[in-house]
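For reference, the structure discussed in these notes is given below.
Excluded from the complex is one protein chain; the other protein chains are retained at their positions.
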Amino acid sequence: MSEPIMRLEGIYRSFRTGRTLIPVLQDINLDINELEFLCLVGESGCGKTTTGKILAGLLPPSSGNIYYQGRNVRDLRGGDRREYRRSVQLIHQDPYASLNPTQTIFDMISFPLLHHKLVSGQKGARKRAAELLELVDLTPVEDILDKYPHQLSGGQRQRVSIARALTTNPSVIVADESVSMVDVSIRIGLLQMLMNLREELGVTIVFITHDLALAKYFAWDGRIGVMYLGRMVEVGKTQELIRDPQHPYTRVLLSAIPEPDPEKTRTKRHIQLRSEDIPRLTELPPGCSFHPRCPWFVEGVCDKSVPQLGIPASSNSSVEVACFPVQEGEKLQLYET
Amino acid sequence: MNQKMNDDVVLRVDDLSIVYRTKRGNVQATTDISFDLKRGEAMALIGESGSGKTTVSLSLIRKLPKNALVTKGQVLYQREGNVRDVLKLSKRQLREFRWKDCAMVFQGSQNAFNPVLKIRKQFEDTARAHGWTDKEAVRQRALELLRLVRLDPERVYEAYPHELSGGMKQRTLLALGVLLNPQVVILDEPTTALDILTQRAIIDVLNDMQKKLNFSIIFISHDLSLAAEMADIVATVYAGEIVEIGPVNDIFYDPQHPYTHGLLTSVPKLDHEQDLLTSIKGAPPNLITPPSGCKFHPRCPYVTEKCSVDGPPLAGDKPEHLAACWHKDALLKAREELAQEVAQ
Amino acid sequence: MNKRTLLTIAMVVAVALLAFAPLQAQDGAVLNVAWPYTVPPTGHFNTFAANGMVLGQYQDLHEPPLAVLLWASGEYEGMAADSFGWDADGNYVVTLVDGVTWSDGSAMTADDLMATFNLFRLRGDAVWASLTGIEKVDDMTVKFVMDAPSSLAERLILITNLRPASVYGDLADRAAMLEPGDEWDALLAELTEFRPEVPVSGGPYKIDPASITEANLMMDLNPGGFASDIQNFDQVRVWNGETEVVTPLVANEELWYITHGIPPTTEEAFSSQGIDIVRSGMNNGPGLYVNFAVYPLNLVEVRQAIAYAIDREQNGFVSLGESGVAVEYMDGMSDGLSEAWLSDETLDSLNTYSYDPDKATELLTSVGFSKNDDGVWVDDQGNTLSFELTFPQEFADWSAAAENVTAQLNDFGFDITARGVPFQQHPQEVYDGNFQMAIRNWGLGDPIPARSYLEAYNRYNGQGEVAGEAGSVGIGFDNNVSYSGGEINVFDVSNESAQGVDHDVQAALVTELAVSYNELLPAIPLWERYTNNALNRNFLSLPDVSDPTFANFGGGADNWMTYFILTGQVAPAS
Amino acid sequence: MSFISSIFSGIWSFLKRISKNKAGFLGFIGLVIYFFVTFIMPSFVEFDDEANLDEITGPIGSRIVLAVNVDDADRYHTLEDLAGKTVGVVTQTGGPTFIEPYEDTLTVEEFSWSSRREGPGIQAALVALANKEIDAMLIFSKSVTEFIDNQEDPELRQLFEDNIVISNPTLGPSHLLGTDTQGRDIASHIVHGGRLLILTAVLGGLISTAIALVLGSLAALFGGVLDNVLTAITNLILAIPRFPLLVVLAGLISFDNTLFLGVLIGLLGWPALMRAIRAQVLSLRERDFVEAAQSLGLSTGHIMMREILPNMISFVAINLIFSITFAMYEQIGLVVLGLAPISDYTWGVMLYFGRTRGTLFNADGASMALSPVLAIALFQVCLVLFARALEEVFDPRLRSAV
Partner (left out) sequence: MISETPDVIAATGQASMVDRLYDSVMNIYRNHTFRVTIQAIITVWAVITFTFFLIRLMPGNPIDVLVEQIMVAEGIPYQDAYDRVAASFDFDPDASAIDQYFDWFSDVLRLDLGTSITSPGTRVVDEIARFLPWTLFAVGTGLLVSFVLGIVLGMMMAYYRNSPLDHILSLFASFMTGIPNYIWGLLIVIVLGIQFNLFNVGALRGTYDVSTTPGFNLPFIKSAFEHAFLPIVTYVVSTLGGWMLNMKSSTMSVLNDDYVNVAEARGLKDSRIITAYVGRNAALPLFTQLTISIGFVLGSGVVIEEIFVYWGLGHYLFASITTRDYTSMQGVFVILVITVVFANLIADLTYGFLDPRVRVSGQK
């Protein structure tokens, strides 16, 4: 496999509120291959959004290295650094908050175009803006360009923010929950448009979501990374991961999700957690942070040290998992609900 | 209009039409909504944001915003043979009716509790407002309910709201909701904004409670999966109208309305296969100037000229499964084609 | 009846008693007057120190003065002093009246006078500039020893208010033995921080310490005190407060006489109410000072032109209504003093600078000035006559005078900008010569004419040893002047004129001062301030306004009101 | 769309929106009127700085009174009517100079008016008038008429009632708001006294808002030590009671310029607003669209000016207005206490003089104090109404509904 377009290596990130330090990300290692579909999945507070922002260079990691096209981002200076920043774009979750209400659509698309001298003059900017809007299926273009965000629907806004992200010809787009605030009926259209961008523009897309089903749909040919409380607990090819989840957390998640099929969802077996309370990030348990809730908790092992991602010895798949019992090849029995 | 109500019907909504008066014009929030809710039954209203489902739920306890106007219809509750129209209750009657007959768990229960009062106080307030002043009895009942929703009752009862996590608050609110033994509990997006594992806990708790306390549930959601799991009856709401209503299996396995079908085919499943999904084209209509005829016609793949002229009636072969569409056949055909495609 | 009921009843009774207590009518006649004082703890009964309960002119009522100068006649009338005068050696001898006792029971004797003057010495009062010592001659007599007699020293001795030796004697005795030094300073500090527990009065009335409130205090009749037997009132109520506080009291007829300067508007309201406005001269008022370092203000013609260009009557009237009386003789003294001290020919010869813009124009033209196209005067060096006029902005009458002077001079063709300066800071700017034109006071509320010249020649001109201001530039007027009468040093002459006791010699010197001032105009007096005391004759009976005593200064010493009280001429109106 | 035209269309839509809020529209109209009166009218109305003693309608006690013989009652109404006649002038201090403008046309006979209530002067004048020795009599005090009314001497009273008529007791040109203690037209002072006051307040408001904006933005954008230092300074300044501090500073600096006072007020007025702006920028900085702009590689300057500032502009504008009202509040407060420069004749100075020259407590002279009081009060109310309307206009909840 060729050099990954981006690589996260030992990323830690913590935030300070008042006098307490909150470790939001711990030891994240992740390769993003060119043109692959990668999904980061996890519940709120698991650090997936922070990961996205670190990828997009919007947040510096507390420690660890980010490589973009093989070069450590920390060593990038001046133009190179700007180039990197422009090449990795983030699309936010909230289409209402991510567009400046005081600017027209043309304003917000033309600013980066003109600022980086990607086009010349207002006319050029207008032409390019129209192209971009067409690319994201926003027509009629001329109607849209001079509108303000509040005059657009949620789906249209999200398309605008994608078009804006494309102004700088990025090679990586990080889509952070980008369809979760859009109506169900048009989500798929938006997602498909994003998927098409890979074909049309050669953009690598990292999709961040809390919805495993959506992740599965999006990254069917790619990979999914499951995060829990700031750590990556399982990474692997989507099809393998969905079929045969390894990490207890992934398994619990998959068993807990209701499905849009009455019979299936009512007969599904739910794995009972040992505890329903999610630990606070400020009071993380020692060892594997899932152990207080984990049905497969092994005393003296899981609560002692933190498991690292690795392919279980017994496994024949490529899924990496951070769980001692799994790595040691124990067969995990599902509990009855 | 059938005024006679079967004994097992606890709530009947009859031809309910509600208009919001805004500066830009009147918004036809709901049009001719009718349905029956039976005792112990769970009903789901499914629809996208702005479809009017929340308006329906608010009208059930007459908590509509000031600019809302009920232009037509009634909301009938039956308790022990007495049938009352909520929309005609006096202010005092209404106050007594609320929570005792019909409790509502609002969307985003994060702020459902007064932040400066202990949970205990809020239970006591609710009880006292309905003439139940024995604090010790309230306490016993509350602790029992809190245990039922799988919380540490003593701790939660004496806690302030901010000391509880989101899921705990949601469950506490459920417990508070059934404090007075209501016969109907309305849940507005009960699991939205909660983590999957918390959602699961809520769903389980709700199922438990409903089994034990035998109340009826109306819940409102855009989440088809939730409806699939919890509802007995599912109604699809589009642009202020019920476009399809029926038992949950009928709706999911035999959708008769293109919109219901469209929703089902736009939601990915956790199958071990890749889904064939399609969006519904276009966007939900503006309810100030809604489309003529069938309101879904601008987005419908099976649209004909007739659709834009006449609104189809809510009808069906089976009395319990009704849909409002002129072209059920076309939809059936399309579904068969799709099934074949999937099979391949 | 249980305890609680009893207690309740007791409380109700107590409250009722308290509620009605103040309503008990006070018997006897009360004289209502006003003077701002400082309430304890800030205020106290040490009348030597700041914030002492002196009560201004009403000090005469509890600490009797030795004598009062009747300004109209120029004669002193003895009060606590039975007899007084120069002895053959040029020393001053004062004998106190017999039979007066202080309110603490001690007799008023020469010891009191000794104590008073010893403490004056400690305090550095001006009278000790003339005295070389004091000697107790007998029980009632004190000799004031000095090198040469002077009418100034006489005045300073006679206006003294007597203090009781029973209170201050100890401090005074210690002060008598000291010469300036550390011990002296320590004693001085002790004096300023000395707080007698009760006020001791030797006058007709004594302060009742228990009655002192923010609003007023009572002075009770002091049997045995000076002139106490001829009083027509049992009590004097002194209301506390500045003008804005006492004005409504006068309007309500709760207060019958105030010395406070009241705005003309109030005056009108009062007189329409039948309250008399009594006007007596203050011997001072605002004048226009110029900086002699600023060309062409140092030209006498320019100052004279300014004097002609200002309608002083208008200026006085807009500033202080009928109490702002235009200065007529323009000789540095009040017109009253001028008439008393100058001969008729001299008075006739003085230039009255009555309003005459043409004359002013003529004067300016004569020194080569002309008006430019904008109608503004341009001096012979081509500069417009643009000046800044500063004034202490807190003083309502002076600020009005400044405004009006500015308007008038600008109308005449000057270009003047007026600027208000905080009153604490304004004198400093003048001392420092940091001004072009300024409104400051001329004259002094003193019957000795020489002292009227101190402001212009001393205080504002950096002469003498104005403490802390030595070497200041001031207005920069050369006190060695040359005028039609010859060459003199005006500062020296003014000092000289207060020495000795020969009126004719003094008058000759005063004439030199007056004429030179009138010619050279070191400052331009605008108007003289007259009091506008409100006097409600509906409640007070006292001599008619034609009584010559009303010519006395309306301020501190020699006040006509206290004179009338001390002489038993004030009574309740029938 | 060009920037300029968008400004104009912005103004237009703003006017349309503000006109929907009745109180706000009232405030806006009021401000327009104030602008007209204080900025345009001074070019047409002359500042009356000349004392006119015969025109004092105010309180100096010399409202002029014209007494004429009953037979001539309909003949003389103004001073001009008296041209060539013999007129008695009853004053104490003054002489004929009081009616100087008419001196050429009058023959003046002088009577003195003593402070004593039963002065011979007025009596002599009354007799002269009754005997037609003089044609009319000017009395420079309102109290004289009261003296006549209260006259107990039946003979004199009769003499007056039979022979004399008080004709047109307010002679001279009419004054909209009366005249002050020097007979100067108060209305002209109101017209001229607003501009500098308003400019000073605006200057103060602008300065404090600008400082607050710059420091607040800097603190929020750069954070860290700079933020800590600026916040600490802000808290310190906020701990000092502002008005007393100003009083001390005003004494310390002892300005000679009103505008300078505005600068000082501005320099002290920013802390509270700075906090608010800092909080605003902090919250805006976290907004997704700012992050998007950062990600797109737009410069910090662009982000501040084009992304953050436009979203705060309404907030800043409203606070600017409140800063202006506050600057005016402090400025006039200092003037009223006599602690600020009074060289320029502003409403504040008029108020100061009204207070110190005793017109406050005199019902007749109230115009001198009341006129500036009302001018200030109404101006402030207009500003506040306008600002509140702005708040509503800019309220995002309302705007999204438009």
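To keep things simple, chains are lettered A, B, C and D as they appear, and every chain counts its residues starting from 1.
Throughout what follows, contacts are C-beta pairs under 8 Å (C-beta built on N, C-alpha and C of every residue); 3 or more make two chains touch, one makes a residue touch a chain.
Given the structure is predicted, the values throughout are model-derived calculations rather than measurements.
Across the entire complex, the residue among D:R157, D:R242 or D:H302 in touch with the chain not shown is D:R242.
Within the whole complex, the absent chain has one touching residue among C:Y257, C:F477, C:W527 or C:F553, and that is C:F553.
Within the whole complex, the absent chain has one touching residue among C:T38, C:T101, C:Q273 or C:T567, and that is C:T38. As for the chain not pictured, it touches subunit D at residues 22-23, 235-236, 239-245, 247-249, 251-252, 254, 325, 328-329, 332-333, 336-337, 339, 351, 355, 360-363, 366, 369-370, 373, 376-377, 380-385, 388. Touch with the hidden chain on the side of subunit C covers residues 15, 18-19, 21-22, 38-39, 41-44, 48-51, 56, 122-126, 188-189, 191-195, 213-216, 241, 244-245, 247-249, 251-252, 282-284, 394, 422-425, 427-428, 444-446, 451, 454-455, 458-459, 464-468, 553, 555-557. On the side of subunit B, touch with the chain left out of the figure occurs at residues 61, 63, 95-100, 103-104, 106, 108-118, 125-126, 129-130, 160, 162-163, 173, 176.
Heads up, the rule we're going with is that only the chains that are shown with their structure count from here on.
The innermost chain, defined by the distance from its C-alpha mean to the mean of all protein C-alpha atoms, is D. For the pair subunit A and subunit B, the distance between C-alpha centroids works out to 32 Å. If you average the CA atoms of subunit C and of subunit D, the two centres end up 36 Å from each other. In whole angstrom, the spacing between the mean C-alpha positions of subunit A and subunit C is 89. Multi-chain contact residues of subunit B, defined as those touching 2 or more other chains: none present. Taken in their complex, subunit A has these residues touching subunit D: 53, 56-58, 82, 85-86, 88-90, 92-94, 97-104, 108, 111-112, 115-116, 146, 150, 161, 164-165, 167-168. Per the touch definition, subunit A reaches subunit B in the complex via residues 43-44, 153, 155-156, 183-190, 192, 210, 212-214, 216-217, 220, 239, 242-243, 252-254, 256-263, 265-266, 270, 273, 276-278. Residue ranges on subunit B touching subunit A, taken from their complex, read 48-49, 150, 165, 167, 195-201, 203-204, 222-226, 228-229, 248-249, 252-253, 262-264, 266-270, 272, 274-275, 277-281, 283-284.
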